[in-house]
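Below, a portion of the complex is reproduced, with chain positions unchanged.
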């Protein structure tokens, strides 16, 4: 038997974007940066510029931001959402309105990631913050806006009760995002995750803990214009 | 060394009520019947009649009810709450009002156990059913009653969101009871338990899953008249 020994690719050498995944799905690409090296991110950014494909860089670290903005000068960085969008200008909005609600100020980074994602995927977006169930009048005060949405994203930590309350008030689907905000028996987001999965009102679509990007993407899909078929 | 061999007491022979626990605490006795044999329950009932001490028999099985009513003819059995109270007539109500809320009809047995317990411990009690957060207008429709309570018991399964919502609307403490109602990710009551422990509004006192007796007892303590000391 001949020698078969191709040494496995090293971490720093490997960058291969799934170009056609985006094409296949019809949405911009996304690059989850958290677990990548600065050098890998730089190479990817250069490829992105070369292909001129709209791209979101999520969960970027401080060290990665400089590299990204150097390679993609017209990109925009949002520090709270830990997001770099390229190009920085989102597309012309089409489809239905996406409304993003955050139960508390601590949920704002995740809500912002969701809102920016949905907006860069082409939807019109509105955001409302600090409407937790401990102050019901606040939710009720935004009822008109909330009911005008084609899709909602509701972000909440701790008891995670807001998505179920909102779903009982609207006709559109609610994308529920549990956050790891809280302490003790919140168990890093497990408590609001379970709450949302058990929401009494139907129409609640749950995504992973702190997954603002996924929530924004899902809401953008729900509210997408559906051409002749819709 | 002399022989030391007192054979351990057999299950059927052992019945010894903690008479002074009730006296010490100032509340009626309670006998958790679920894990006792019919014969043990019969012996205890006879002792209770002999001492003439107000007693609640909780989580009674069908087989135990007959024995209890035979030994204590003026006892009253509530099938939904699985409770036998002796004497059947509760004491004259004193102290503040206890309001019991059940999120859904499935939570009614536990709510009823809580309400009857608080009433037999001497509090005035009102009960409202099916006020889950999926229909906020229902909670809000009972706002006057809810705000007149000195203590509330809020019973909810599945997402367990109701106690936190109610606590945000009232001044009095809320005793929260998670129930094992639900399926899947409700995990036999774990989900609403975590929700309640993480309620955003302060003033939520959590008890064990399905523990209607404990909730009613706690509410009765909170709403008890405190004499000169209060």
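When the chains are written out, they are named A and B in that same order, and each has its own residue count from 1.
The working rule: contacts are C-beta pairs under 8 Å (C-beta built on N, C-alpha and C of every residue); 3 or more make two chains touch, one makes a residue touch a chain.
The model shown is predicted, which means the values in this text are computed figures rather than measured ones.
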| item | value |
| --- | --- |
| With 2 copies placed, total copies in this complex | 8 |
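Keep this in mind: only the chains that are shown with their structure count from here on.
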| item | value |
| --- | --- |
| Angle, in degrees to the nearest 5, of the Cα rotation that carries chain A onto chain B | 180 |
| Separation of mean Cα positions, chain B and chain A [Å, integer] | 44 |
| Sites on chain B touched by chain A in the complex | 103-104, 132-136, 140, 158-161, 164-165, 167-169, 182, 184-187, 190-192, 194-201 |
